[in-house]
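Left out: one protein chain. Kept in place: all the others.
Moving on to subunit A:
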Amino acid sequence: MQSKLKISTQFLVVFMLGISISIMFMVPIFSSSDVFTLPKSFNQFNTIFLSILIEAIPFVLIGVLIAGFIQIFITEDHIRAFIPKNKILAVFMGCFVGSLFPACECGIVPIVRRLIEKGVPLYAGIGFLLTGPLINPIVILSTYMAFGNDLEMALYRMGVGFVAAVAIALVVSFLYKSNQLKRMNKNQNAFLKEGKRQLIGTRVSEMFKHSIDEFFDMSKYLILGAFVAALLQTYVSMQFLFLFGDGLIHSTIVMMALAYFLSLCSEADAFIGASFKNIFPSTSILAFLVYGPMIDLKNTIMLLSVFKAKFVFVLFMLITSIVFTFVYLTSFL
(Lines give C-alpha, C1' and ligand atoms only; values in the text may rest on other atoms or scores of the structure.)
Protein backbone atom coordinates (compact mmCIF):
# COMPACT_ATOMS: atom_id res chain seq x y z
CA MET A 1 0.00 0.00 0.00
CA GLN A 2 2.75 2.36 1.03
CA SER A 3 4.84 1.60 -2.02
CA LYS A 4 1.86 1.89 -4.29
CA LEU A 5 1.27 5.40 -3.03
CA LYS A 6 4.90 6.22 -3.57
CA ILE A 7 4.78 5.01 -7.15
CA SER A 8 1.66 6.99 -7.92
CA THR A 9 3.11 10.21 -6.55
CA GLN A 10 6.29 9.65 -8.51
CA PHE A 11 4.16 9.17 -11.55
CA LEU A 12 2.40 12.41 -10.77
CA VAL A 13 5.70 14.26 -10.63
CA VAL A 14 6.79 12.89 -13.97
CA PHE A 15 3.36 13.81 -15.30
CA MET A 16 3.70 17.41 -14.08
CA LEU A 17 7.17 17.65 -15.55
CA GLY A 18 5.82 16.39 -18.82
CA ILE A 19 3.11 19.00 -18.79
CA SER A 20 5.49 21.85 -18.08
CA ILE A 21 7.85 20.75 -20.83
CA SER A 22 5.06 20.33 -23.34
CA ILE A 23 3.79 23.78 -22.42
CA MET A 24 7.14 25.20 -23.45
CA PHE A 25 6.76 23.69 -26.89
CA MET A 26 3.12 24.58 -27.31
CA VAL A 27 3.44 28.27 -26.53
CA PRO A 28 3.91 29.29 -30.16
CA ILE A 29 1.01 27.09 -31.25
CA PHE A 30 -1.33 28.51 -28.63
CA SER A 31 -0.49 32.09 -29.19
CA SER A 32 -0.95 31.87 -32.93
CA SER A 33 -4.28 30.10 -33.01
CA ASP A 34 -7.77 30.75 -31.83
CA VAL A 35 -8.21 27.29 -30.38
CA PHE A 36 -7.20 28.53 -27.00
CA THR A 37 -9.61 31.34 -26.24
CA LEU A 38 -10.19 32.39 -22.67
CA PRO A 39 -12.54 35.11 -21.56
CA LYS A 40 -10.99 38.54 -22.02
CA SER A 41 -11.30 39.29 -18.35
CA PHE A 42 -9.11 36.30 -17.57
CA ASN A 43 -6.32 37.81 -19.65
CA GLN A 44 -6.72 41.04 -17.75
CA PHE A 45 -6.65 39.17 -14.46
CA ASN A 46 -3.60 37.20 -15.51
CA THR A 47 -1.69 40.32 -16.50
CA ILE A 48 -2.35 42.00 -13.17
CA PHE A 49 -1.59 38.77 -11.28
CA LEU A 50 1.74 38.29 -13.05
CA SER A 51 2.69 41.93 -12.75
CA ILE A 52 2.34 41.77 -8.97
CA LEU A 53 4.54 38.68 -8.95
CA ILE A 54 7.14 40.12 -11.33
CA GLU A 55 7.32 43.16 -9.13
CA ALA A 56 7.48 41.23 -5.84
CA ILE A 57 9.60 38.16 -6.64
CA PRO A 58 12.95 40.01 -6.89
CA PHE A 59 12.34 41.43 -3.42
CA VAL A 60 11.31 38.04 -2.08
CA LEU A 61 14.50 36.54 -3.53
CA ILE A 62 16.59 39.11 -1.71
CA GLY A 63 14.54 38.42 1.43
CA VAL A 64 15.15 34.67 1.32
CA LEU A 65 18.87 35.21 0.65
CA ILE A 66 19.10 37.39 3.75
CA ALA A 67 17.07 34.81 5.68
CA GLY A 68 19.45 32.08 4.50
CA PHE A 69 22.39 34.20 5.56
CA ILE A 70 20.92 34.70 9.02
CA GLN A 71 20.24 30.98 9.32
CA ILE A 72 23.81 29.97 8.60
CA PHE A 73 25.97 32.85 9.78
CA ILE A 74 24.16 34.54 12.66
CA THR A 75 24.18 32.66 15.93
CA GLU A 76 21.93 32.99 18.93
CA ASP A 77 24.86 34.48 20.79
CA HIS A 78 25.15 37.31 18.31
CA ILE A 79 21.52 38.11 18.75
CA ARG A 80 21.65 37.85 22.53
CA ALA A 81 24.50 40.33 22.58
CA PHE A 82 22.69 42.68 20.24
CA ILE A 83 19.13 42.86 21.60
CA PRO A 84 18.62 44.74 24.88
CA LYS A 85 17.20 42.75 27.81
CA ASN A 86 14.71 45.48 28.58
CA LYS A 87 11.43 44.91 26.73
CA ILE A 88 10.81 48.54 25.89
CA LEU A 89 14.34 49.10 24.71
CA ALA A 90 14.09 45.93 22.61
CA VAL A 91 10.89 47.23 20.98
CA PHE A 92 12.59 50.51 20.12
CA MET A 93 15.59 48.61 18.87
CA GLY A 94 13.40 46.47 16.58
CA CYS A 95 11.58 49.50 15.20
CA PHE A 96 14.79 51.43 14.74
CA VAL A 97 16.63 48.65 12.91
CA GLY A 98 13.54 48.20 10.73
CA SER A 99 13.63 51.90 9.85
CA LEU A 100 17.16 51.55 8.57
CA PHE A 101 16.45 48.35 6.71
CA PRO A 102 15.17 48.77 3.17
CA ALA A 103 12.67 45.98 2.59
CA CYS A 104 9.23 45.48 1.17
CA GLU A 105 6.37 43.89 3.03
CA CYS A 106 6.70 40.50 1.35
CA GLY A 107 10.50 40.27 1.48
CA ILE A 108 10.58 40.97 5.18
CA VAL A 109 8.40 38.04 6.31
CA PRO A 110 11.03 35.29 5.85
CA ILE A 111 13.65 37.51 7.48
CA VAL A 112 11.49 38.07 10.54
CA ARG A 113 10.69 34.38 10.84
CA ARG A 114 14.38 33.51 10.77
CA LEU A 115 15.24 36.21 13.30
CA ILE A 116 12.56 35.06 15.74
CA GLU A 117 13.69 31.46 15.37
CA LYS A 118 17.17 32.61 16.24
CA GLY A 119 15.91 34.02 19.51
CA VAL A 120 14.89 37.60 18.72
CA PRO A 121 11.92 38.30 21.00
CA LEU A 122 8.54 38.41 19.27
CA TYR A 123 7.91 42.09 20.09
CA ALA A 124 11.26 43.22 18.65
CA GLY A 125 10.62 41.11 15.55
CA ILE A 126 7.16 42.67 15.11
CA GLY A 127 8.63 46.17 15.46
CA PHE A 128 11.09 45.29 12.72
CA LEU A 129 8.33 43.78 10.56
CA LEU A 130 6.24 46.96 10.81
CA THR A 131 8.88 49.63 10.20
CA GLY A 132 10.98 47.73 7.63
CA PRO A 133 8.69 48.29 4.64
CA LEU A 134 7.28 51.60 5.91
CA ILE A 135 10.32 53.66 6.75
CA ASN A 136 13.18 53.51 4.30
CA PRO A 137 14.84 55.93 1.91
CA ILE A 138 13.00 54.76 -1.23
CA VAL A 139 9.58 55.01 0.39
CA ILE A 140 10.31 58.43 1.86
CA LEU A 141 11.63 59.77 -1.45
CA SER A 142 8.67 58.46 -3.42
CA THR A 143 6.23 59.92 -0.88
CA TYR A 144 7.98 63.28 -1.04
CA MET A 145 7.70 63.36 -4.82
CA ALA A 146 4.20 61.95 -5.08
CA PHE A 147 2.88 64.80 -2.97
CA GLY A 148 4.35 67.48 -5.19
CA ASN A 149 7.71 67.77 -3.43
CA ASP A 150 5.98 68.41 -0.16
CA LEU A 151 7.90 67.05 2.77
CA GLU A 152 4.99 67.30 5.18
CA MET A 153 3.23 64.09 4.14
CA ALA A 154 6.49 62.13 4.07
CA LEU A 155 7.37 63.34 7.57
CA TYR A 156 3.92 62.51 8.89
CA ARG A 157 4.16 59.10 7.30
CA MET A 158 7.46 58.37 9.00
CA GLY A 159 6.54 59.91 12.33
CA VAL A 160 3.07 58.45 12.75
CA GLY A 161 4.26 55.13 11.32
CA PHE A 162 7.12 54.86 13.78
CA VAL A 163 5.03 55.79 16.81
CA ALA A 164 2.26 53.39 15.78
CA ALA A 165 4.78 50.58 15.21
CA VAL A 166 6.28 51.11 18.67
CA ALA A 167 2.81 51.10 20.24
CA ILE A 168 1.78 47.90 18.41
CA ALA A 169 5.01 46.12 19.34
CA LEU A 170 4.65 47.20 22.98
CA VAL A 171 1.11 45.82 23.18
CA VAL A 172 2.39 42.58 21.63
CA SER A 173 5.15 42.46 24.26
CA PHE A 174 2.56 42.55 27.05
CA LEU A 175 0.15 40.12 25.44
CA TYR A 176 2.52 37.34 24.40
CA LYS A 177 5.24 35.50 26.23
CA SER A 178 6.05 32.87 23.58
CA ASN A 179 7.23 33.47 20.03
CA GLN A 180 3.91 32.49 18.35
CA LEU A 181 5.64 30.70 15.49
CA LYS A 182 3.79 27.82 13.93
CA ARG A 183 6.78 25.49 14.08
CA MET A 184 9.88 25.99 16.11
CA ASN A 185 13.47 25.03 15.84
CA LYS A 186 14.40 22.67 18.61
CA ASN A 187 17.99 21.98 17.77
CA GLN A 188 19.48 25.43 17.47
CA ASN A 189 22.27 24.59 19.88
CA ALA A 190 23.35 21.61 17.87
CA PHE A 191 23.63 23.95 14.93
CA LEU A 192 25.81 26.37 16.83
CA LYS A 193 28.31 23.68 17.69
CA GLU A 194 28.40 22.21 14.24
CA GLY A 195 28.17 25.46 12.39
CA LYS A 196 31.53 26.59 13.60
CA ARG A 197 33.24 23.50 12.30
CA GLN A 198 32.05 23.90 8.75
CA LEU A 199 34.13 25.40 6.01
CA ILE A 200 33.10 28.73 4.63
CA GLY A 201 32.39 27.25 1.19
CA THR A 202 30.08 24.64 2.64
CA ARG A 203 28.31 27.26 4.68
CA VAL A 204 27.73 29.51 1.69
CA SER A 205 26.28 26.64 -0.30
CA GLU A 206 24.15 25.75 2.75
CA MET A 207 22.95 29.33 2.81
CA PHE A 208 21.78 29.07 -0.81
CA LYS A 209 20.07 25.73 -0.16
CA HIS A 210 18.18 27.24 2.74
CA SER A 211 17.23 30.17 0.53
CA ILE A 212 15.85 27.82 -2.13
CA ASP A 213 13.68 25.93 0.33
CA GLU A 214 12.56 29.17 1.91
CA PHE A 215 11.69 30.56 -1.52
CA PHE A 216 9.36 27.66 -2.25
CA ASP A 217 7.85 27.99 1.17
CA MET A 218 7.21 31.74 0.86
CA SER A 219 6.34 32.03 -2.80
CA LYS A 220 3.27 29.78 -2.42
CA TYR A 221 1.73 32.33 -0.10
CA LEU A 222 2.86 35.29 -2.16
CA ILE A 223 1.25 33.70 -5.23
CA LEU A 224 -2.01 33.06 -3.37
CA GLY A 225 -2.02 36.65 -2.12
CA ALA A 226 -1.31 38.07 -5.57
CA PHE A 227 -4.05 35.83 -6.98
CA VAL A 228 -6.70 37.18 -4.63
CA ALA A 229 -5.55 40.80 -5.01
CA ALA A 230 -5.67 40.49 -8.82
CA LEU A 231 -9.12 38.87 -8.69
CA LEU A 232 -10.43 41.82 -6.67
CA GLN A 233 -8.94 44.36 -9.08
CA THR A 234 -10.38 42.58 -12.10
CA TYR A 235 -13.83 41.70 -10.90
CA VAL A 236 -14.75 44.07 -8.08
CA SER A 237 -15.44 47.73 -8.62
CA MET A 238 -13.69 49.98 -6.16
CA GLN A 239 -16.70 52.26 -6.35
CA PHE A 240 -18.39 50.25 -3.62
CA LEU A 241 -15.91 51.79 -1.21
CA PHE A 242 -17.37 55.19 -1.85
CA LEU A 243 -20.86 54.18 -0.85
CA PHE A 244 -20.16 54.47 2.83
CA GLY A 245 -20.71 58.18 2.88
CA ASP A 246 -18.69 61.21 3.80
CA GLY A 247 -16.91 62.23 6.93
CA LEU A 248 -13.40 61.78 8.13
CA ILE A 249 -13.97 58.48 9.88
CA HIS A 250 -15.68 56.98 6.86
CA SER A 251 -13.09 58.13 4.38
CA THR A 252 -10.28 56.93 6.63
CA ILE A 253 -11.84 53.49 6.84
CA VAL A 254 -12.28 53.50 3.06
CA MET A 255 -8.64 54.35 2.47
CA MET A 256 -7.47 51.70 4.92
CA ALA A 257 -9.64 49.08 3.24
CA LEU A 258 -8.24 50.17 -0.11
CA ALA A 259 -4.67 49.87 1.20
CA TYR A 260 -5.43 46.39 2.48
CA PHE A 261 -7.08 44.99 -0.62
CA LEU A 262 -4.91 46.61 -3.27
CA SER A 263 -1.78 45.08 -1.64
CA LEU A 264 0.52 47.57 -3.30
CA CYS A 265 4.24 47.57 -2.80
CA SER A 266 5.18 50.27 -0.28
CA GLU A 267 7.46 51.86 -2.86
CA ALA A 268 4.60 52.57 -5.24
CA ASP A 269 1.67 53.28 -2.97
CA ALA A 270 2.46 56.97 -2.42
CA PHE A 271 1.46 57.78 -6.00
CA ILE A 272 -1.81 55.95 -5.64
CA GLY A 273 -2.42 57.68 -2.32
CA ALA A 274 -1.67 61.05 -3.90
CA SER A 275 -4.20 60.42 -6.67
CA PHE A 276 -6.92 60.52 -4.00
CA LYS A 277 -6.02 63.94 -2.72
CA ASN A 278 -8.87 65.59 -4.59
CA ILE A 279 -11.40 63.30 -3.02
CA PHE A 280 -10.28 62.61 0.50
CA PRO A 281 -8.83 64.66 3.34
CA SER A 282 -5.10 64.31 3.91
CA THR A 283 -5.71 62.47 7.18
CA SER A 284 -7.37 59.60 5.33
CA ILE A 285 -4.54 59.49 2.82
CA LEU A 286 -2.07 59.31 5.68
CA ALA A 287 -3.97 56.28 7.01
CA PHE A 288 -3.59 54.65 3.57
CA LEU A 289 0.14 55.35 3.54
CA VAL A 290 0.83 54.09 7.05
CA TYR A 291 -1.49 51.09 7.07
CA GLY A 292 -0.69 49.52 3.70
CA PRO A 293 3.01 48.79 4.30
CA MET A 294 2.27 47.38 7.76
CA ILE A 295 -0.35 44.89 6.69
CA ASP A 296 -2.18 44.04 3.50
CA LEU A 297 -3.89 41.09 1.92
CA LYS A 298 -0.90 39.31 0.41
CA ASN A 299 1.23 39.94 3.45
CA THR A 300 -1.47 38.55 5.78
CA ILE A 301 -1.44 35.29 3.86
CA MET A 302 2.35 35.16 4.16
CA LEU A 303 2.18 35.88 7.89
CA LEU A 304 -0.32 33.03 8.28
CA SER A 305 2.35 30.67 6.99
CA VAL A 306 4.76 31.79 9.69
CA PHE A 307 2.71 32.64 12.78
CA LYS A 308 -0.24 30.99 14.48
CA ALA A 309 -3.51 32.07 12.92
CA LYS A 310 -4.81 33.44 16.21
CA PHE A 311 -1.76 35.65 16.60
CA VAL A 312 -2.05 36.95 13.03
CA PHE A 313 -5.66 37.85 13.72
CA VAL A 314 -4.78 39.71 16.94
CA LEU A 315 -1.91 41.47 15.18
CA PHE A 316 -4.23 42.49 12.35
CA MET A 317 -6.74 43.94 14.84
CA LEU A 318 -3.96 45.75 16.73
CA ILE A 319 -2.46 47.29 13.61
CA THR A 320 -5.86 48.34 12.33
CA SER A 321 -7.07 49.94 15.56
CA ILE A 322 -3.79 51.58 16.53
CA VAL A 323 -3.05 53.02 13.09
CA PHE A 324 -6.60 54.30 12.85
CA THR A 325 -6.43 55.94 16.28
CA PHE A 326 -3.04 57.56 15.74
CA VAL A 327 -3.86 58.84 12.30
CA TYR A 328 -7.18 60.16 13.52
CA LEU A 329 -5.40 62.03 16.32
CA THR A 330 -3.23 63.85 13.79
CA SER A 331 -6.35 65.52 12.40
CA PHE A 332 -6.51 67.54 15.63
CA LEU A 333 -2.96 68.81 15.30
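One rule holds for everything that comes next: contacts are C-beta pairs under 8 Å (C-beta built on N, C-alpha and C of every residue); 3 or more make two chains touch, one makes a residue touch a chain; residues count from 1.
Keep this in mind: contacts and distances are computed from a predicted model.
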Which listed name, "Spore germination protein KA", "NADH-quinone oxidoreductase subunit I", "TIGR03943 family protein" or "Branched-chain amino acid ABC transporter permease", is the one UniProt assigns to the chain that has been left out?
"TIGR03943 family protein"
Of the candidates A:99, A:173 or A:219, the residue in contact with the absent chain is A:219
Of A:146, A:286, A:302 or A:323, the residue that touches the missing chain is A:146
Footprint of the hidden chain on subunit A, which residues?
6, 9-10, 12-13, 16-17, 19-20, 23-24, 26-27, 30-31, 36, 38, 40-44, 46-55, 57-59, 61-62, 65, 71, 113, 117, 141-142, 145-150, 152, 181-188, 190-191, 194-195, 198, 202, 205-206, 208-217, 219-220, 223-224, 226-227, 229-230, 233-239, 242, 246, 262-265, 267-269, 271-272, 275-282, 306
